[in-house]
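Every protein chain except one is present and positioned as in the full complex.
By written order: A and B. Residues from 1 in each chain.
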Amino acid sequence: MLILTCPYCGISAEETELAPGGEAHLKRFGPGSSDADFESYLFARKNPKGVHFERWRHAYGCGKWFLAARDTATLQVFGTYKAQTPHPTPEIVAAVQAARPGWQPDWIETNADTSAESPKA
Amino acid sequence: MAEALAKISQVQDRGMIQIRADLDRAGDAIAGAAGLALPGQGRTTTDGSRLLGWMSPDELLLVLPRAETAEALSALTEALAGEHALVLDVSDMRAMFRIDGPKAAQVLMKLCPTDLAAMPPDGLRRTRAAQVACGIWRDQAGYVLVGFRSVADYLRGILTGAAAPGTHLEPR
Partner (left out) sequence: MTQTGPFRLPRGGRLIDRAYQLPFRFDGRQMRGVVGDTLASAILANGQIMMGRSFKYHRPRGPVASGAEEPNALLGLGEGGRFEPNQRATTTALVGGMVTAPQNCWPSLNADVGAINNWMYRFLPAGFYYKTFIHPRPFWKHVFEPIIRRSAGLGKAPTEADPDRYEQAYAHVDVVVVGGGIAGLTAARDAAKQGKSVWVIEQTPQFGGRTPTDHADGQTRIDALLAELRALPNATLRRSTMATGLYDHGYLLAREAIADHDPNAGLPRQRLWRIRAGHVVVASGALERPLSFAGNDVPGVILASAVRDFIDLYGVAPGRKIVVVTNNDDAYRTALVALDAGLQVAAVIDARASATGALPEAVRARGVRVLTGSAIAGIKGGKAVEGVKLCAHAGSGDVTEVIDADCVAMSGGWSPVVHLWSHCGGKLNWSDAQAMFAPDPNRPPTGADGRAMASAVGAAAGDLLVAEATGAGAEQAILPVWVMPANATRKMKFKMWLDFQNDVKVSDVELAAQEGYQSVEHTKRYTTLGMATDQGKVSNINGLAVLSNALKQPIPQTGTTTFRPPYTPLTLGTIAAEARGEVFQPLRKTPMHAWHESHGAFFEPVGHWRRAYCYPKPGESHGDAVAREIRAVRASVGTLDASTLGKIIVKGPDAGKFLDMMYTGMMSSLPVGKCRYGLICNENGFLVDDGVAARLSEDTWLVHTTTGGADRMHAHMEDWLQCEWWDWKVYTANVTEQWAQVAVVGPKARVLLERLGGMDLSAEALPFMQWAEGEIAGIPARVFRISFSGELSFEVAVPANRGLELWEKLHEAGRDLDVTPYGTEAMHVMRAEKGFIMIGDETDGTVIPQDLGLGWAISKKKTDYIGKRAQERSHMTDPRRWKLVGLESLDGRVLPDGALAVAEGVNPNGQRKTQGRVTSTYMSPTLSKPIAMGIVLNGPDRMGEVLEFPVAGQETYKARIVDPVFYDKEGSRANG
């Protein structure tokens, strides 16, 4: 049973205090998007054995959604971070790479990503 | 037969006000209207009568004598006028219990997956008690636990059960 630290209230919460929310950093595709994009957004999940980014809600706590970087096989937690980011933060990337030297991000950081607005806002 | 680990009693005379706002921007206004300093992350401030608790980064809970609720509600609403904020009377929404006695912590240790020893003296911990959500803070004689009113009977049942005489957690 996992323990994750909520980045909003600083509490190390155990899994029974949390609600899982699946893969993090999905880009929403709404009306006007192609069938392929929409299908991928709604259904296609990475499901990796290894480094993974996922959503958790501190449901029995401050109620905030946060994100966790975790190894799905060893359950090592590389870090937790706030949900208001389109990609894992540089600190999280560094923590993952420190533990998994060969690991590389599979996204491309763009200027747009750094804005406070969400991808489709 | 030994005594119960702690005395469980329901508190009926408290009012509660939920406040949601950007605490960085509106913290001073809230503190002024509530008559208490703004609590830090996971903490409470109190004057012995009122208690202001940190619920989440943009939410506070003011616990106060029920008779003062209406006045505090308008003071807070007024203080936050023009601010993007939410001030609600939630006095009837929760059930509040006191767990009093030297072994009060052991009662909670049976129900909450929380490291109470790590909770600061002025901490407010939101967690679960067995199967329901709750919030916990300390006062002089023990702990205060709040949960939703619909499960008041459940909370009383599990708290009383956990405090059953002779069930202390010290090694035997």
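Details
Methods note: contacts are C-beta pairs under 8 Å (C-beta built on N, C-alpha and C of every residue); 3 or more make two chains touch, one makes a residue touch a chain.
If you're wondering where the values come from, they're calculated on a predicted model, not measured in any experiment.
Mapped onto chain B, contacts with the missing chain fall at residues 1, 18, 20, 58, 84-86, 88-94, 106, 109-115, 117-118, 130-132, 148-154, 157-158, 161-162, 164-167, 169, 171-172. Chain A meets the missing chain through residues 1-3, 14, 19, 21, 28-33, 35, 38, 42, 55, 57, 59, 63-65, 71, 74-77, 83-84, 99, 116-118, 120-121.
The rule is simple: only the chains that are shown with their structure count from here on.
Between chain A and chain B the centroid-to-centroid distance comes to 31 Å (mean Cα coordinates, whole Å).
Partner chain B is touched in their complex by these residues of chain A: 8-14, 16-17, 59-64.
Per the touch definition, chain B reaches chain A in the complex via residues 41-42, 54-57, 59, 113, 115, 125-128, 133.
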